[in-house]
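One structure is given here, and the rest of the page talks about it.
All protein chains of the complex are present and in place, except for one that has been dropped.
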């Protein structure tokens, strides 16, 4: 019998007060963001805003002292969902705070933690993820960028050569957590890779923004020509990269960013329906509301389980797959019930949000594993693979 | 560049007159059929009705003399679509006239044709198709029912042992065109099978109706215990069964039965929307109308191409896949826009049609290849397999 | 799940498994009341789980009742258990005495009269009157017999009228119960599918090895998971004092949509065997199709919920979503 663990979770006592604080902060710091910018959601880049979040102690909330206040994952969840629902620009610190920090806490060295965590928590040190390569997208195990052991000026380390691609905001990041080949893949194809902290200011690193079809430069290509990375910048065990990455991926699959990326458009749809209510728009909004409420409950349940040390990989995959399907349905539904012809320069808030999300949403299902990959994870969880 | 051949076709000159004849015939012979019965469409079994169609020369219309009037496939198309749109009971002669007759014309012997075609054209001799077996559904090449060469009472022939399943209306059929193993499958797995005309009244044939979930007995299990089939009843070449069957399947994939199976429910939906029009119902009907008109044009184009001797396998597969998706969408759309709770005994015409088609439509995608198989055929046509 | 609820679930699974076989289904679906099954249900007090203790019930909450209703859905229980549970809650909440005998739910029909599931077997029907919830005797009722696609009795009473109210708590309680039943039936259908595709061999391997089948069952599993969470979330909301209509709307919309998708994928994956009477799947899928359209289909509830969300306005969309108890 398939049993899916979505035990309900109660938000901790201080959650409501925290929520009110974040909303007050947003009213003060992000009130003037226009709807089209809010629609960009977590690809909105604003270093100043990230720094202010750091000052409020809202970055690295769950990290143990001395790096963070050690608050619960559910308290962090409240902050994150409020920021995303408001479409606040969280891109600068996003990867560092959500993934790189926790990776270092789990697999990093004391030296690494001391060097990097404070900057992340302050909203000043930004990370990107170096995994995909031109010939290694979904098939991550086939990466070819290499790190060879070497010694330079008496310091032990590694020389890195290769190419990473689709690296979000590498052009604004200080460091990359790069998954590089340090040995043979071996029988199960998952061996021989290692995670490194690469200082992107190092000589031999070349970051090339890739303009996307909307005109933004979110993805980058990063090439390494004999880049020296000291031994002290290896994360966890040499050769253990795959396991460390998969643990990291499961963690980031179920957050509110998996179903709130199109929230600004949903909100604009409710506003438009208010001005000119039709049965079709009203019913569509009722349906989307039910879907969103259910997704949030599922996501909160997974966050509580992760907080308690569990690893609900199947449940996290459900949230991601349902979440991205929900997000990608919103522009289609808006088109069906409102049928406006979105103009991208002077159009209404609704039109601008629809134009942006219609184009951006096709990329929502690429992060953290395509739809086919996610459904493969679910099929494995059902015992079919 | 993918080029799909859907050249438009004009119905022949006499089509309108023929259509009027068929409609007059239906007013006379099928006026009192209740909507729920019409919803059964081509699973409605009525030998008397089939016989009357035979008398009007509307069975085997395209067969050459002496077996038929040699009329065009498009004239036959007009008769078939009128019968299906009216939900007339065509099950009795359906397989014999659409598939078995043409198979005998193409691969049969003069003796077989003389013996069987007149009865089919008269609407009196009924056929079923013996292909699937308990362990051979989509994987037709894996059938195990065997025909061994033998001689009984001095007559050469074959002894048949095995089991066919899901055989539509075997309990009402006189003959089965059975695909049986007469040799090894060989390298490409498609060898070693032969088509036989099996007289179902032969000793050793046991027909067992299988009640379906709606309560009808449409499918049957047919077992053969040392059934003797004379050599004269082999169809085409021994060992050539697979090629003869696939040619036959391509032929029957694109007819109006591939998108009109739920027409009675669509018609009932239009009637209900007339009584109590809502925006949702009206828009849904407009959308379904556009889909149906397009499907009909595609189907007519394939019929014209088949008539001209072409073998548009890819285009036929499009019609089948789009057609069954369209049919299966109708009860879902009816549920969404009308939301009635169908009662199966005393409910309105609409409720009874919805209740029947909601259950029956899941089987529409099983005949002539499941959705996965059809999309595999299309993928091959695109050069992906 | 708390031990207590796990125990309830176990009891229900065992009871329903013992009581239900093909003969019971065949008899029930052709109008014979499954008396043994019902007696086992009442002896275990399952029908009175939401009745206050001082009135002879277990005095538990919807989140406990949800466990019983999900199990009832899993086993496609052909008996008025969901109706009795919801009736017990409605009468308990209104301080109305719960009579003996089978109590079902009555909701107004388009064109007059009320629809009472299992009306022919029920002694009473709970209806929403002008001045609140009432328990109406069906003794003198002119009952017309009919059945839904699940072949469960869906009878109507011509000579009993109830004012059609915008917010009818009987309809909402029925919708919440159906949401839990659908979550259970969809989960059971998924189990059947996983077992079937791992057993059924075509082209030399279990069909569960084909990526197309895996991706479809992954979609089905996501829908089953969402239905379960939506139903339970709504039950918790009502237990915490939240509005029954808001809770039922969200659950019925999400679980109803999941029910339709799960039933269709289950049949596509099973092929011909799933379409037969002998194979178990149809007991679940026919009821999923039926239950979707009862006590308000998704479209009705989506219109109702959407009107409220639009009226509250875009700025309240997020606060309301997070503000719910």
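Note that the chains are named A, B and C in the order they appear, and that numbering of residues resets to 1 at the start of each chain.
Just so it is clear, contacts are C-beta pairs under 8 Å (C-beta built on N, C-alpha and C of every residue); 3 or more make two chains touch, one makes a residue touch a chain.
Computed from a predicted structure; not experimentally measured.
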| item | value |
| --- | --- |
| Residue of B:147, B:170, B:285 or B:304 touching the missing chain in the full complex | B:285 |
| Residues of subunit C (touch criterion as defined above) contacting the omitted chain | 210-212, 215 |
| Subunit B residues that touch the omitted chain in the full complex | 1-2, 4, 6-8, 19, 81, 85-86, 263, 266-268, 270-271, 273-274, 277, 279, 281-287, 289-298, 301, 315, 318, 321-322, 325, 372, 374-376, 378-379, 381-385 |
| Absent chain, residues of subunit A that touch it | 132, 135-139, 142, 165-166, 210-213, 215, 219, 280, 328, 332, 335-337, 339-347, 355, 358-359, 362-363, 365-366, 370-372, 375 |
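Criterion: only the chains that are shown with their structure count from here on.
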| item | value |
| --- | --- |
| Euclidean distance of C-alpha centroids - subunit A vs subunit C, Å | 38 |
| Chain centre separation (subunit A, subunit B; CA means) in Å | 52 |
| Residues within subunit C bordering two or more other chains | 213, 298-299 |
| Numbers and ranges of subunit B residues touching at least 2 other chains | 280 |
